[in-house]
Each structure stands twice: as structure tokens, then as C-alpha cells.
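Here is subunit A:
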Amino acid sequence: MSIDWIKLLFTLLGLFIVLNYGLLQYGMIRRITARIGKRIGMPVYQPYIDLIKNYSMRSQITHGVMFYLGPVFRLAGGVGIFMFMPLIYGSYYWSNYSFSGDVILIMYFMFFGMLGMALGASEGGHPYSFIGISRGLSQFTTVEVPFTLAVIAVAVQHHSFSLTEIVAGQQGGIMHWNIMTNPFAGIAAMLAFLGMMMASPFNVVQAPQEIPIGPPTEYHGTYLGLLQTNRAILYVSESILMVNLFFGGATNWIELIVKSFLVFFWPVFVGLVFPRFRIDQSIPWFLKLPLILGIIGIFMV
Partner candidate 1 sequence: MYKNMFIIVLLAGLGILLGSFLLTHHANKALPELPAYYADKTASEVGAANVVTAVIVTYRGFDTLGEVTILFVAASLIAMFLKTSKAPKDRHPRPSSVILSTAQKLLFPLIVLFGVYVFTNGHLTPGGGFQGGAVIATGFLLLLMANPQAEFKHGLLNFIESISGTSYVIIGILGAILGLGFLDNRFMSLGELGTLFSAGAIPVIYSLIGLKVGAELSNILHHLNEVQNEA
Partner candidate 2 sequence: MEYLTLQNIGLVTGFLLILIGLYGALTQKNILRIIVAFTIFDAGLNLVIVALSYIKGRVAPIIDQTTGITNLSEKFVDPVPQALVLTSIVIGVGVTGVMLTFALRMFKTRQSLDINDFKETKW
Partner candidate 3 sequence: MVSPVHIVSIGLITAFLLGLGKKSQQSILVLVLLIATAAMTMISGSWLIGIMTGSVQPTDVFTAGFKPPFAINLRMTMDEAVLTTMVNLFGFLTVIYLFDVLKNAGKHLLSIIVVFLIGLNVIVMTRDLFNLFVFLEITSIATAGLMIMIQDSKSISAGFKFLIASSVISGILLIGIIFAYSYIGNLNIDFMSNLSLIKGGSVAVFLVLSAIILESKQFPANGWALDMYESAHPAIGSALSAVSAPAVLFVIYKLMPIVPESWHSLIGLFGLITFTFSNFLATRQGNIRRMLGYSSIAQGGLMLTVVSMSTFFGNSFWFIILGFLLTNFFAKAGLFWLNGMVNSDDQNKWGVLRKRPVLFFLFGAFVVAIAGLPPFPTFFAKWEMIMQLANGNGWGWIVLILLGSIFEISFLFKWFGRVFHAEEEKINDIRTPWFKQVPVLLFGAALLATSYYFVEYLNFDVLFVMLPLLIVTVFFAIDFLPAFVKNLLLIASLTIYGYLIYPEIDGNVMQLVFMGVFLVGGILTLIPGFTQKGTRAGFYPFAAMTIFGLIMLVNPADNLTFFMGWEQMALGSYILILRGKKAERPAQQYMLFSAGGAYLMLAAFGLLLHFAGDTFFGHLNGMLPGGGVVFVLFALAFMLKAAAIGLHIWLPGAYSEAEDDATPLVSGVLINSGVLGLFWIATAFGPQQLFGYDIYQIMGWVGAITAIGGNMLAIYEEDMKRLIAYSSVGAMGYIIFALSMNSKLGLLIALYYMVLHFIYKTMLFMSAAGVIYRTKTRNMYEMGGLIKSMPWSFIVVLIGIITLAGMPPLAGFAGKWMFYNAVVMKGWYLQGTMVFFSGIVAFLYLYKLIASVFLGQLKDNHRKLKEAPFVYLLPQFIFVIAIMVLSVFPQVLLEPLATIIPDRIPGEALHWDGKLAMTSFGYWNAFSVMSVVIVMFAVIFGWLVYHSRKAQKVKQFNIVFAAERPFRPETTHVSYNMFAGYKKALGWLMTPLATRFWTGVSDWSMAIADKMRSWYTGNGQTYAMHLLLYAFVLYLLISGGKIL
């Protein structure tokens, strides 16, 4: 087994870009949010400072081995999704390690981080962690259903689960994007994306005012730093996944960033407008409109 070192370098570079982009994106979104609230808001680079501060905390506590592993799982999950995702269409080096598996691998790798995080947080023994996780998992079950339907629809349409081939099939203009060729599936996926991002109205998992911040209540310092790193990478990766699936992928970094930013803006936009759902409202919600759209999407193919 020879290792393609150059590819590894490119991948790491990509990771670095995505990390920075994620942090900036987060700052930007926060700022946009502030503007909507007629505030000025934090500096765009504030996430960097937070990250540095968290990594620089002097003292830390630990609740046990799993408490350690939780953030590791979480970040590994995020990085893993990035690693298995082709970034730029047509580029060997920017396709990361997508030769290891197709979109199914990516979908299932999302669980990896979730589970690890859930276990790590539970090890802390904090009741709010349990409550938050139970809510998160509950919501996730139904979020994934329309998303899966959409993915299957796309896969059937392109006769492949390979992201590269799906992107290849969407080349040639905006009318070839899956969001246009199969709008129902696309909309179902976008609605599911709201839940995946856990933004309002689906942010009852962390619900700061109710169960401090849910699962990561006990996390601080470096642990929190890892989680923040993950958030930066994961959100971007998931946006890129959506871009690849429904918005024609990207042939260069600019396109990728623009598209993923716009995609990412969608949950932010919704979140700013809508109040929070309770868990027993959000779960059935995903089984109504998005599910129906997903089913229609599948039978559209």
C-alpha cells in the first residue's frame, strides 16, 4: 500500500482552508445575525479568538476516558466527512479520500461523531447532557428520513452513489442541477438540512435557556476547542455535501465557497425568522412535508 503523499498534503491543505473558511463563515453569520437584530455584533475574527482562548485554558477537568474520547470522536467524525468528500469536481488532488467510499459512507459517518459526542457527554454524568442527547438523537432520526429519500432519488437519477459521478451528471449549467431536475427531492433535502444544522427552529437540542447548552455542558477548554473546530469543519462539509448533491458541485474553490456559503445561509435565514420547535413538534414535522416531498422526489425519477 503506497501512500500518495502529495494527495495527503493537498487534503490537509484543503482541511486547513475549510477550517479557516468555517471559522470565518461562522463569524460572518454571527455578524449578519447581529445586523438583523440591529446590533453591530462581534468581529468577524471572533471565532479565532475564542478558539485560541479555549486552547489556552490553563486548567481542565476530566470525567473519565470516554469524556476524553467524546470530542475526539466528534472531530474525527467531522474531519472524516471532509476526508471522504470530493471537493472540486475534476480534480484528482482535491477529491480527498473519496475513493474509500461513496455518499453512503458519508451519511453514515455523520453518526460517528454524534455517537462519540453522545457518549462523551454522558460520561460527564450531567443530566442535561442526557436530555440534550436524547433530544438530539430523537430529532435526528426523522431528519435523516427525507434526506435519505432525497439521496436515494439522486442516486437513482444518476445511477450512482458516487458523489463524483453525481456531480459529473450535474455539469452543464444551472438547469442540470438536481435542485432543478428533481426539485422535490432537492427541497426535501434542504428542509432536512435545516434539521441537520440544528439551527432554530430545530435547536431544542442545545436550548441554552433551558438545559444550559445540552450535551456539551461539561465541556470546556481544549475539549470545547475541539468541538468548535469540528463545528467549523462539519458545517462546511455538510454544506459542501449539499452543494455536491443538489447544486452542481464546484469546479473551483471560489465556486465551492460561494455555493456552500449560500447553502449554509439557508438554515441561518430560517433560524432567524422562526422560533424554536419543541421536540415533539419537530419530530413529526419532518415526517410530514419533507417526507412527502422526498417520496414524490423518488417517484419523480
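In this section, contacts are C-beta pairs under 8 Å (C-beta built on N, C-alpha and C of every residue); 3 or more make two chains touch, one makes a residue touch a chain; residues count from 1.
Inclusion criterion for the candidates: all candidates are chains of the complex that A comes from, given by their letters.
What you see is a predicted model, and the numbers here were worked out from it, not measured in a lab.
A.B. asks: So which of these touches subunit A in the complex, 1, 2 or 3?
C.D. replies: 3
A.B. asks: Using the touch definition up top, name the residues of subunit A that touch candidate 3 in the complex.
C.D. replies: 1, 55, 59-66, 68-69, 71-73, 75-76, 79-80, 83-84, 97, 99-105, 108-109, 111-112, 114-115, 118-119, 122-127, 130-131, 133-135, 137-138, 140-142, 144-145, 148-149, 152-153, 155-156, 159-162, 212, 217-218, 221-223, 226, 278-281, 283-284, 287, 294-295, 298-299
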